[in-house]
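The other protein chains are all here in position, but one chain of the complex has been omitted.
Here the chain labels run A, B and C in written order, and each chain numbers its own residues starting at 1.
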Amino acid sequence: MTHLPEHLLNGYRNFMQGRYASESGRYVSLAREGQHPETMIVACCDSRSAPETIFDSGPGELFVLRNVANLVPPYEPDGEFHATSAALEFAVQSLKVKNIVVMGHGRCGGIKAALSNNAPLSPGDFIGKWMSMIGPAAETVASSTLMTSSERQTALERISIRYSLANLRTFPCVNILESKGRLTLYGAWFDISTGELWVMNKDTGDFERPELD
Amino acid sequence: MTHLPEHLLNGYRNFMQGRYASESGRYVSLAREGQHPETMIVACCDSRSAPETIFDSGPGELFVLRNVANLVPPYEPDGEFHATSAALEFAVQSLKVKNIVVMGHGRCGGIKAALSNNAPLSPGDFIGKWMSMIGPAAETVASSTLMTSSERQTALERISIRYSLANLRTFPCVNILESKGRLTLYGAWFDISTGELWVMNKDTGDFERPELD
Amino acid sequence: MTHLPEHLLNGYRNFMQGRYASESGRYVSLAREGQHPETMIVACCDSRSAPETIFDSGPGELFVLRNVANLVPPYEPDGEFHATSAALEFAVQSLKVKNIVVMGHGRCGGIKAALSNNAPLSPGDFIGKWMSMIGPAAETVASSTLMTSSERQTALERISIRYSLANLRTFPCVNILESKGRLTLYGAWFDISTGELWVMNKDTGDFERPELD
Partner (left out) sequence: MTHLPEHLLNGYRNFMQGRYASESGRYVSLAREGQHPETMIVACCDSRSAPETIFDSGPGELFVLRNVANLVPPYEPDGEFHATSAALEFAVQSLKVKNIVVMGHGRCGGIKAALSNNAPLSPGDFIGKWMSMIGPAAETVASSTLMTSSERQTALERISIRYSLANLRTFPCVNILESKGRLTLYGAWFDISTGELWVMNKDTGDFERPELD
């Protein structure tokens, strides 16, 4: 069998014998009745921060958009392709999710690229352009030479989460539903090394560790 | 604690006591040494088809882009924001993944939207624009009235995977690495109800169920 | 002995020593009391999809019509020879079967001929004419170049089953008995390779695999 990488085929076998075997009823009803997730997560593509793993979620729970550095661009109804805006519109207008969580994480490659002056990876320079969304913030942080490199990285990771939350609010549907109390926005940041989840305090914008008791 | 939805906080607690507790060493080294995933997955945001679940993958294994209907747009080095192209560039050029899998799934809401003539969800009509990427194919399939609605849906889901794979090859870096045998492209389609994974035969483009033992 | 192919004679010997030996009573009473099959099957001549094998049926159970591609032509009381209509009339009016199953199968040579523009096999072009019954559908499917050759084949195989079921309903006797609940029509499709039987959902027309336990 050469049509799928071996490690995926092995993993899929485990899924069928494990999770699917014990939850097939849930899958069947999710297929029949459609998905009704309460929560949308905007997360990073990074292989170390899968939302379903970190939130121990089952099928049907999380509608998950993943792009580099979990960025939400501002509202731009210009008729171009907007992967993120399309997912947002679908989650809010069609699925009517109640929560949107922007989840960043430590050691994010996209944020690191934004902070450094690396040459473009390819002539198209898609990463450069994509991360330019937080260009001004990145420049400011990069010039904060009193902070260590690691502190600058964490700082920009968190700034970009607040930036994406602000952009979310430029979407009329998000703005209206939030003001009506039917949609709530959240920020979170995952520390890969320690496994800690830092949650954004909505009042202050600070990232704090929740009590887990 | 009002700064994170309760169900996520509960799930995170499980993660810390379960997966993280037993794999903390792996997380620590993934943080220290960075990620080196072999495989990038382009998947849908759908809450029922998380790649990490279906492939039973651990931290560090899969670099995952998720957008509506797992679409890859064609190569367009036009200086605009391209979430998908940025993720692709990062995975191929920086992480040097060996495999890219485009994974679609049954009952996809984006594909369904492409097949129907629904009114836009919002004035921005982001979903409509996003899915217009496969507009010609959608029109052709939508007119196949000899097929049932469900057959049309499955047909377009699979056509769009082949379309995304073709678009992947319009990226010079993908094209060159594939021709050198250093990158392999794959297609897969997940059936939510049965849990079946149908893998695209690279020679014929057909979707077939792999033998699992 | 040159009056029967050797392989048939050997098979017949097995039948007499095996099945007939153990079921002779059943044969005797079937001879004496006549046949009363509950079910008529319209199947293809294909050597790989014998209904008695697939349904593990014994003598007296299935009244079986087999022609190329298991087609039922529309009702045409024009005084010509109609092999299929004659068998149908006999099964419904004389034997009073309760079920009619139209069973197609994968890799059907007749369907393949309908999808391709091959030269006639003989000056009479009987196959060409016979398959022209689904000519319009075949043309539509053949032009679906976004689907693979195998996908088009499966699509037309299933479309033709629905077509035959629709034609069955043009026979007044079928139509009346079905409306009285005394006759039920079914569709099924057999996958030669996997042995899977896909059964047509009567509500949607979709083909689905039945749960077997």
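Just so it is clear, a contact is a pair of C-beta atoms (placed from the backbone, for glycine too) under 8 Å apart; a residue touches a chain by one contact, two chains touch by 3 or more.
Since the structure is predicted, the reported quantities are computational estimates derived from the model, not experimental observations.
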Chains in view touching the one left out: C
Positions on subunit C where the hidden chain makes contact: 1-5, 7-9, 11-16, 18-20, 24, 27-28, 30-32, 34-35, 37-40, 45-50, 52-68, 71, 73, 75, 77, 79-91, 93-95, 98-99, 101, 106-107, 109-110, 113, 121-127, 129-131, 133, 171-173, 184, 186, 188, 191-195, 197, 199-202, 208, 210-213
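To be clear about the criterion, only the chains that are shown with their structure count from here on.
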Distance from the mean Cα position of subunit C to that of subunit A, given in whole angstrom: 53
Subunit B: positions in contact with at least two other chains: 194
